[in-house]
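Of the protein chains in this complex, one is absent; all others appear in place.
Take a look at chain A:
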Amino acid sequence: MSEDRDVIEAIWSGSIPACFKLASHECTSLQNPEPFFAMLPRISYLPLLWEKIQRHFAHFVTEESRSSPIWLEYNLVPLRWQYPIGLLFDLLGEKATLPWNITVHFNDFPVKEVLACPSRQVAEAQFLNSIKEADFLKTRKKVMNTMTQGERRQMTAALHSLRTENFWAVNRKLMFTGEPWKHVPLRVFLSENCRQLQKLVGISNAENEPLTLREVLNDWIQEFSDERYEVLLHGVPAPLEAPLQWLGVNMSYADNFLYVVVRPK
């Protein structure tokens, strides 16, 4: 199997227009700040923007909250920054109008609901850990064991600057492992209750044919059917009959996980 460049390019170029506004009760200035507009790359992560957001709003909040870690919220749900932006939008933004309106908070950090992410480095470490988990599932960490610091830095830097080719120069090692994958890194999210499903899943079914996403969803979700649910991957209907490993190579997010959103029709 080789990679499908068109699919990968399409995934890397997907973006969501967003409008960040400061929570009105946190504004201590007489004048309301202008909103902060950005095109959010679906494949990327919110903390990569935090410095800019913080700088934009810092002068409108009290001096003591200025340096506290910010957190973001959509529709009263705090956004879990360790998930890729595209997943967050597919999971929470079903009824959202564009631009996606996100509220910025400096105060009352919801410790029970989201992790603190005080710096970009914390977010990058989390991202690399997710890659390590994916590699463990595929090869029992054979690839990450031999990956240099330079290659890791190349991946995080290329994700930040959205240079697909630089990213894939390293990512290819993680995807084409020279032996069959043991398991496919896959997380399924049910938008009804924001539940996350993760189980061990291989690349073949009992008949030794390539396992498809449809077979997995039939197995994981009670009474799964096309009439009841729609299945999203990167904001578009997921190809349910495609072999899971093909999806893993070509349609995973940057951390090498497939994040599939299932929502009722």
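Heads up, the rule we're going with is that contacts are C-beta pairs under 8 Å (C-beta built on N, C-alpha and C of every residue); 3 or more make two chains touch, one makes a residue touch a chain; residues count from 1.
In the analysis below, contacts and distances are computed from a predicted model.
The chain absent from the displayed complex carries the UniProt protein name "Ubiquitin-like protein ATG12", chosen from "Ubiquitin-like protein ATG12", "GTP-binding protein RAB5", "Translation initiation factor eIF2B subunit epsilon" or "Proteasome subunit beta". The residue touching the chain not shown here, chosen from A:7, A:115 or A:203, is A:115. Across A:13, A:29, A:67 or A:129, the residue that sits in touch with the chain not pictured is A:129. The chain not shown here is touched by just one of A:141, A:182 or A:214, and that residue is A:141.
Remark: the omitted chain is touched by one listed residue; of A:10, A:96, A:197 or A:242 this is A:197.
Where chain A meets the omitted chain, the residues involved are 80, 82, 114-115, 126, 129-130, 132-133, 135-136, 140-141, 144, 196-200.
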